[in-house]
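Right, I'll just put the structure down here and ask away after.
Our next item is chain A:
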Amino acid sequence: MDIIITICSGFLLLVGSFLCISGGIGLLRFPDFYTRMHAVGVTDTLGAGMILVGLMMLSTDFLVFAKLVMVLLFTLLIGPTTSHVLAKAAFHNGVRPKDSNNLEQSKEKENTSSIL
Partner candidate 1 sequence: MLIAATLAIFVAMILAIIRGIAGPTLYDRILAVNMFGTKTVLLISLLGFVMGRPEFLDIALVYALINFISVIGVLRYSDTNQFKHMPTEDKSIRKEP
Partner candidate 2 sequence: MLIGLFNDWIVVVLMMIGLYIVIAHGNLIKKLIGLTIFQTSVFIFYISMAKIDGGTAPILADGITQYSNPLPHVLILTAIVVGIATTALGLSLVVRIKESYNSIEEEEIQQQDNDEQLSTNKAEENA
Partner candidate 3 sequence: MIAHLPILQVIIPLLAAPICLLLNRSKLVWLFSLLASGLAFSISILLLQQVMTSGVISYELGGWQAPWGIEYRIDNLNAFLLLIISGISTVVLFAAQTSIEKEIPKDKHVYFYVLYLLSLTGMLGIVATGDAFNVFVFLEISSLSAYALIAMGNKRQALWASYQYLIMGTIGATFILIGIGLMYQMTGTLNMEDLSQRLPEVAQTRTVFVSFVFVIVGVCLKLAMFPLHLWLPNAYAYAPSIVTAFFAATATKVAVYLLIRFTFSVFGLSFSFTTIPLQTLFMALGLFGIFVASTTAIYQSNVKHLFAYSSIAQIGYMIVGFSLSTVTGLTATLLHMFNHALMKGAIFLALAAVVYRVGNVELKNFRGLGRQMPLTMAAIVIGGLSLIGVPLTVGFVSKWYLLTALVEQGWWPIAVLILLGSMLAVVYVWRVIEVAYFKEPLEQNVEVKEAPMSFLIPIWTLVIANIYFGIDTRLSVQVAEAAAQSLFGVSP
């Protein structure tokens, strides 16, 4: 029985960490703020959820399991909220998505809009 559990948790941990790394790479390589937002937002919540469920499988007594459930619920709640607030504030302050069709027009807009 526990062999299956270890395999499952190992698999979940593997996928979760792969997602986290892909989120990190997405953060670096994507051209514009909103695409990076997207990359991080998605992989964060899913990757964290995966790893935490993987850990839940490994946990022995109930208290640890309960704490892990709380951490999972908390991350699932605040992850999307922070992304939402971040996007709203960014849009509010004039960071415009870089639309691909007129690249050069957006080039000069890009450097004026990026505040710093």
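Candidate entries met the following condition: all candidates are chains of the complex that A comes from, given by their letters.
Simple rule for what comes next: contacts are C-beta pairs under 8 Å (C-beta built on N, C-alpha and C of every residue); 3 or more make two chains touch, one makes a residue touch a chain; residues count from 1.
Quick caveat, the model's predicted, so the values are computed rather than measured.
Student: Counting any copy, say which of 1, 2 or 3 touches chain A in this complex.
Tutor: Candidate touching chain A in this assembly: 1.
Student: Where on chain A is candidate 1 touching in the complex?
Tutor: By the definition above, chain A touches candidate 1 via 6, 9-10, 13-14, 16-18, 20-21, 23-25, 27-28, 33, 36-37, 40, 44, 47-48, 51-52, 54-55, 58-59, 63-64, 67-68, 70-71, 74-75, 78-79, 81-83, 85-86, 89-90, 92-96, 112-116.
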